[in-house]
Structures are given as structure tokens and as C-alpha cells.
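With one protein chain held back, the other chains of the complex are shown just where they sit.
Now for chain A:
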Amino acid sequence: MRVLTVDDSRTILAMLHHTLSNAGFEVLQAEDGQKGLDVLATEAVDVVITDINMPVMDGIEFIKNVRASGQHNSLPILILTTETSQDKRDQGRAAGGTGWIVKPFDPEKLISVINRVVH
């Protein structure tokens, strides 16, 4: 199972990598939405986890672009968010986000949320 993680924070990327690779996932990383799209252009992944606030291309735009490509209609995209205000999450969902993970996440929850959206 391959996961693409998109976040501008090295700390979060490192923690995701650690948690996910321990759980047996193969982890790809990108530091912003644009780089995430670049990865998706060449790599097959099973699920995407993306931050919202990022430079260059934020998470909302990233999700919109992924869905607009038509290539990834069934690719689950989880939004990483610390926002508890509904609106960020709703924007992410409206853009095509499948679900969300609230930071700070604990490893078990992270994996269980992923398992909710992948086969």
C-alpha cells in the first residue's frame, strides 16, 4: 500500500513517515500541492494525506487539481488539519477530499482513519 504525504512541515512529514512505514505502508512525500501533483503524475498511490496550509499550492487547490485530472476519481484523499472550524474541512471536502485527520494524530487513529477509506 502506497501513501503520498503532502505537507510543508518537515516535522509532520517525518512523523507521518515513521508511523506509516511502521504500519507497513510505502511512503512518498511532497512538500506542497504542486510537488504532490508531480508525484501523482508518475507514481501510483493508494491514498493521499495532505495538509491544507502550504506554500506554492495549498491543499484545497491540490485536491481540486487531483480530481480535475479525471485520473484519480477513486483515489481517497485525507485532509490533515488542525482546524476545527468546519469551514476549512468543508472546503477540502467540497474540493473532493474523502475524509480528514485532525492533528495532533496518534498513530493508531491515523492508521484507522486510513483504513476507513481504502480497500
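In the analysis below, a contact is a pair of C-beta atoms (placed from the backbone, for glycine too) under 8 Å apart; a residue touches a chain by one contact, two chains touch by 3 or more; residues count from 1.
Definition applied: contacts and distances are computed from a predicted model.
Peer 1: Considering only the chain that is not displayed, what protein name does its UniProt record carry among "Molybdopterin-dependent oxidoreductase", "Phosphate import ATP-binding protein PstB", "Chemotaxis protein CheA" or "ABC transporter permease"?
Peer 2: For the chain not displayed, UniProt's protein name is "Chemotaxis protein CheA".
Peer 1: By the contact criterion defined above, which parts of chain A meet the unshown chain? Give residue numbers in ascending order.
Peer 2: Those residues of chain A that touch the unshown chain are 2, 8-12, 14-15, 18, 26, 28-30, 35, 38-39, 42-44, 46, 53-55, 67, 72-77, 82, 84-86, 93, 96-105, 109, 112-113, 116-119.
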